[in-house]
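A single protein chain has been omitted; all remaining protein chains appear in their positions.
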Amino acid sequence: MPENIPFLSLITLMPLLGAIIVLLLPKEQSQWLRITGIVFTVIPLLLAVWLFISYQTSMNAGGFTEQYTWLSIPLNNEYEARASTLSLVFDYHLAVDGISLPLLLLTGIVSTMAALASVFIRKRWKTYYFLFLLLLTGMYGVFLARDLVLFFIFFEITLIPMFFLIGIWGYFGREKAAVKFLIYNGLGSAAMLFAFLILIATLGLSVAEPGAAGPWIFTGNYDVLLQNLTDPGAAANIAESQFSLHVFFTDEMKWTAFILLLVAFGIKIPIFPFHTWMLKVHTEAPPSIVMIHSGILLKMGVYGLIRFGAFLFPQQLSSWSTVLAVLGVINILYGAILACVQKEFKLVLAYSSISHMGIVLLGIASLEEAGLQGAIYQSVSHGLISALLFLIVGSLYERTNTTQLDELGGLARAVPFMSGILLLAGLASLGLPGLSGFVGEFLSFLGLFGSMKWLTAIGVLGMLFAAVYVLRSVLNITYGPMPERFTGMKDARFIEALPMVTLAALIVLLGVYPSILTDLMQHGFDGLLEQLQTRMGG
Amino acid sequence: MTILSSYLTLAAVLFCVGLYGVLTKRNAIIVLLSVELMLNAVNLNLIAFSKYGVNPSLAGQIFTLFTITVAAAEAAVGVAILVVLYRSRATVNVDEFDELRR
C-alpha cells in the first residue's frame, strides 16, 4: 500500500464530500442525486475491501493508522508548579485493527445495500441523500476514531441525520419515534461524555517524568490511555499526594466511568430495560434506514463496549461479568419470548434483534477470546441478517401495504424469489449452521460456557425460542394458501434482487468459511488480551 | 457609628422602600416613583462615598449628576409609555400587563 495516501481519512471523509456534492446539485435531479449517493457509498466500501485485503497480507506492517494533533489548548498552570506547560491535546487519530475492520466492512456493505434500497424513498431526495451520506461519515468515523473526543464527535454526528431520516421519511408514528430515538441516545451520549471527561482528566494525563518539571499533557488519545493503564509509572497510577491536581484514577472513578459507559453503550446495543426506543425506530423508520440502524448503529454500542468498556476497565468488567451475563440472558429470553407473540412482523424482528444482542453481551461477559470473537462475529452476522430481513420487509410492504402477520400469507406462490430469500434470512437468524448466525452464537456460548455453565445453558434456550418466532412469522408470511389479492404481484426487481442476493451470499460465505473474519479478529484481540491478562493478574 | 454609615443606612432604607414599592405596588405610576426612590438611594451612596470614602474624589458627584439626568429621561419615557398604555388599555394596573408571557 502506498504509505502516503491517507486511506482511513478517505474512507471517513468520502461520504462527507458526497454530501457536499449532493448539496450543490439541484433538487429536481433525482437520478443524479441517487447516483451520487450510491457512488459515494460504494467508494468507501471499495476502500474498506482494499484495506481488508492488504491487512490480510501484511498484518503487522504499519500504515493502518493516521495521527495528527488536532486541538491543543493551553491551560492555566499556576496550580501545578512542576509542570512547565499544562495543555489539553486532542488528536485526529484514526486507526484500524482486527476488531474494527470487520465492522468497517459491515458498514460498507450494509450502507451500500441500504443506498440501493433507497429506491423506496419517494420525496425530498436531496435532503435524504445529504443526511444519508452525513450519517455514513459518522459511522465510519466511530469505527476508526482512536481519540475519545473524536469518537464522541463522530458518535454524535450519527444522531442528527438519524433523527431527521426517521422523522421525515418514516411511517405514521415517525415523529414520536424520532424524538424517542434522540432523547434516549442523547442521554446515552451525555453519560458517555461524562465518562470520557473522567478518563481524559485522569488516565489521559501524561507527565514527562514523574516528579520532574516538564510539559504536562491531558489527552484523549486511546493509545496513550491504554499505555497509561498498563504503565505503573503513569501519572494516573501514582499516589495522589504527589500531585496537587486531582488526577489519581481511583477505584470510585473507575467504577463511575465504567457504569456510565455501560449505560451509554447499553442504550445503543440496547440492553434491557433500555430497549423500548429501538422498537419504535424499527417499526417507524423507512426500510433503508432500519437496515442501517439495525445493521450498523446497534453495533456501534457493541464496539464501544468492547473498545472502551472491556479494554479500559478489565477489572470492573470481570467483577461484573456475571451481571453482564445475566443481562445478556435476560435480553435473549425477554426478546425471544416477546418476539413469539407479536402480530407485526417488524416488531418480531425488533425483538429478535434484542435477543441477538443478548448473545453479543454473553460473548463480552465471557472475557474469553472465543466469546469476544463471538461477540464481534455475531454483530457482523446480525448486521447482515437484519439488513437483509428489513430489506425484504421494505419490498414486501411496497407490494402488500401491510406488515401485519395475519394479513399476510401464501407469498411463496406470489413472490417465490423473495420468499426464498426471506426463509434463508430467517433460518440464518435462528442460528442454522452453515449460515453466519450460527458461528457467532456458537463462539459466544462457547466462550461463556467455560466460566458460567448454567447461565449459558439457560441462554441456549433462546435458540429454541428463536426457532419458534422465526418459523411462526416467516411461515405465516410465505406458506399457506395465497389470498386472492396477491395474484399478479411482481417478484423482486433487479435493483432489489441485487442487494438481497449479495447479502444472502455473504451470510452463506461467513457461515461456511468463518476464518475469513476470525483470523483477523484473532490478530486484533491477541495483543489486547495479553495486556488484559497482565492487568487482571496484577 | 461614623458619618458614612449613617448615610449608607439612610440610603439602604430608601432603597428598600423603593424596592418594596417596585415589587408590590399595582399602580404603574407609583412603581415609577419607587424606581426614582431607588435611584436616589444610589445617588446618596455615591455622594457619601465621594465625601467620606477611602479615596474621596469628585467622580462620585459627577456620576450622581449622570444618574439624575438619566432618571429624568427615564421618567419622561416611562410616563410617555404609560400614557400610551392608558389610552389603549384604559388602566395603569401592572397586573394587567403580562405581554411578556404571550
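Just so it is clear, A and B label the chains in written order, and each chain counts residues from 1 on its own.
By our rule, contacts are C-beta pairs under 8 Å (C-beta built on N, C-alpha and C of every residue); 3 or more make two chains touch, one makes a residue touch a chain.
One rule holds in what follows: contacts and distances are computed from a predicted model.
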Listed names "Thioredoxin family protein", "Cytochrome bc1 complex cytochrome b subunit", "NADH:ubiquinone oxidoreductase subunit L" or "Sugar ABC transporter permease", matching UniProt entry of the absent chain | "NADH:ubiquinone oxidoreductase subunit L"
Of A:Val119, A:Ala201 or A:Val468, the residue touching the omitted chain is A:Val468
Of B:Leu23, B:Leu58 or B:Ala90, which one is in contact with the hidden chain?
-> B:Leu23
Hidden partner interface residues of chain A, rising order | 183, 272-273, 275-276, 334, 337-338, 340-342, 368-370, 373, 410, 412-413, 416, 427, 432-434, 438-439, 443, 445-446, 449-450, 456-457, 460-461, 463-465, 467-468, 471-472, 475, 478-482, 514-515, 518-519, 522
Where does chain B touch the missing chain, residue by residue?
-> 19, 22-24, 31, 94-95, 97-102
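Just so it is clear, only the chains that are shown with their structure count from here on.
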Roughly how far is chain A from chain B, going centre to centre by Cα mean, in whole Å?
-> 63
